[in-house]
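There's a structure below that I have some questions on.
Just one protein chain is left out here, and the rest sit where they should.
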Amino acid sequence: MSVRRLLVYVMLIAGAVSFIYPFLWMGSISLRPISEFHDLGLFSENYTLANYQAVFDRIPIGRAFINSCFIAGTVTCSVIFFSSLVGYSLAKLQFKGQGAIMAIVMISMMIPGQLTLIPLYQLIVYLGWADSYLGLIVPSLMSGLGILIFRQTFITIPYELMEAARMEGASEFQILRKIFLPLAKPAIVTIGILTFMGSWNEVLWPMIVVHEKAMMTLPQMVVLFTKGGESGGQFGIEMAANMMLVLPIIISYSFFQKYFVEALASSGIKG
Amino acid sequence: MQSEQSKSKTGILFTSPYVIHLLVFFLYPVGFSLYLVVHRWDLITDPKYVGLRNFKYLMSDHLFWQALANTLYFLAIHIPLQIIVALALAVALAKPLKGRVFFRATFFLPVVISGAAVTILWQRLYSTEDGLINYVLSLVGIDAVPWLTDPGIAMPAIAIMATWKNLGLYIVFFLAGILAIPQPVYEAAKMEGASSWDEFRYITLPLLKPTMLLVVVMSTLGGFNLFIEPYVMTGGGPLGSTMSVVLYMYKQAFSFQHMGYAATLGFALALIIMVCVFTQKKYLDSERYY
Partner (left out) sequence: MRIILLAILLLYAEISVGAPLIYWCATNPEEIELAKRLVKEWNHSHSDTTIKLQPVPAGASSEEVLLAAIVAKTNPDIYSNMLPAMLNKFVKADSLLRLDGLKNFANETEARIGTTILIDYRSPDGHYHQLPWKLNPVMLVYNIDLFQQLKIKPPRTYDEFWTAAKKLTADTDGNGRIDRWAMSPSTTVLWWQRLYDFLPFYMAATNGRSLLNQGQAAFNNVSAIAVMDFFQKGFARGYFPKSGMVSNLFAQQKVGMTIVGPWALKMFERSMPKKFNFKTIPIPVPDGHTGPAYTYGDPKSFVVFKNTQHPEAAWEFVKFMTSKKADKLLLDITGQIPVRKGLLTDVYYKEVFVRRKDLVPFASQVPFTKPGDNSEHIVEILDFLGQQYEAAAVYGTIPAKKAIENAANHVEHIYRNW
């Protein structure tokens, strides 16, 4: 092996360590008594689950986890469903106003979210949806990016398939469901992962709209816990809460890593 | 036999939920924000029309300009750092290498994790006395750096953390760009006696311009969106050096209840972002080479 190759390997390994070690360390601290928070190593003689117990005792983190699952799940299903409908219509159907809708989809993706943050909050409050699932879910039910991805995928599917199905009397919805969607599995996975991840990790919007503990999402609750006084500045407990936030994603990632990478890579290309 | 008409009806049916949603949750808020920027409103009493006073206040609000400067400072560090490190690692991973998939997967891990979790972790890593980073630095003889308590270092600290978090994503982008360059191009260059560095400088780099643009635009958007990082890590301090525009907007809206002014900040920020991205696209999106 040449010197250069060796150097490259060293650089890569050093990099990888700097990416893995912090997580390992975080996990280790979460499993050790609070007094050991100074230690930068990974090993200890006193592993304990006390920190995790403390988190469960002090905040309704289980509820927050369920909230996040429910919200992210609902939003993801909704986005996939509605984006496929609109993407299909834009790709394969002819109707009035089609061009306008396409233009609006593009424009909606270009306008930064900061513009609508405050008015959207006011709207949610006006509708009485503050501190409710509605306030957290409804604004995110649709996605311009989802529409674009589906449209792009559907355009490549030949018209002949549709004509054949139509001749057998199938409705548009059946065509979409039975023919197009099965052929668009990569698109579904991509949109699913992107949407789920985005919704799961979202903190700013829940912070604005939700103030009641029982309705908080998981990242929001963990942030409030570590930043507010409830953790009492006890680092081991904070890391335990953080681990609970991070583990679901890490676990899904380790199984579906390939799909995550593809999903995010393609979102960038299209965006 | 489906008629054109019923196809058209279906089209309208399929898209109407989206259109309704758009009207209510996008167009209305955009419109309302334009209404809010010329009003004062504290959420509880009625809005009061004030014309262009919010904009006037914005012009002389040095806390806003400081937040903007902070963001530009962040970008000035984050973008070059991101490009250099991601590109270097992408070039390394573009060659056939043992464990390529493992490395790519490892670098990509923080991308999928919530920014809040990363910030909470890094806040500890940056601890001046007993943080992991200063410990590692001490091993090579560098004194403890006051990452989060020095006004000049706090924003760079956040920029470094942001680079770490998104590195994997940009490596993937660069990898895709590099692997898209046809081998014959390199082979031709080799035959003419080009060195590795020449290859990189005259072939790879120019052909990566579209990817470069993508990285720059996405990093810029990320920088302007900074909220949870300063919120959790520094609260905007020390001495306001990590106050981002979004954090400032949040503060104006929800700590001080200046809804009209917060909407004005949002409006100004959106405008700035669009100008920035537009300029970047214009500057970097030159003719392709193939």
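Observations, loosely collected:
For clarity, chains are labelled A and B in written order, and residue numbers in each chain start from 1.
Methods note: a residue touches a chain if its C-beta (ideal position, glycine included) is under 8 Å from a C-beta of that chain, and two chains touch if they have at least 3 such contacts.
Note that the structure is predicted; figures quoted are calculated from it, not measured.
For the options A:8, A:29, A:61 or A:130, the residue in contact with the chain missing from this view is A:130.
Only one residue from A:62, A:97 or A:228 touches the chain missing from this view: A:228.
Of A:5, A:178, A:211 or A:258, it is A:211 that touches the chain left out of the display.
Although one chain is not drawn, its touching partners on chain B can still be listed: residues 40, 42-45, 53, 57, 128-129, 149, 151, 235-240, 251, 254-258.
The set of chain A residues touching the chain not shown comprises 125, 128, 130-131, 211-213, 224, 228, 230, 232-233.
One rule holds in what follows: only the chains that are shown with their structure count from here on.
Centroid to centroid, with C-alpha atoms defining each point, chain A and chain B lie 17 Å apart.
By the touch criterion stated above, chain B contacts chain A in their complex at residues 1-2, 4, 7-12, 14-15, 17-19, 21-22, 24-26, 28-30, 32-33, 36, 43, 88-89, 92-93, 95, 97, 99, 102-117, 120-122, 124-125, 130, 132, 135, 164, 169, 172-173, 176, 214, 218, 221, 224-225, 227-228, 231-232, 245-246, 249-250, 253-254, 259, 262-263, 265-267, 269-270, 273-274.
If you check the complex, the residues on chain A that touch chain B are 8-9, 11-12, 15-16, 18-23, 25-26, 37-38, 40, 82, 85-86, 88-90, 93-98, 101, 104, 108, 110-112, 114-123, 125, 138-139, 141-142, 147, 166-167, 171-173, 197, 200-201, 203-204, 208, 219, 222-223, 226-227, 235, 238-239, 242, 245-246, 249-250, 253, 257, 260-261, 264-265, 268-269, 271.
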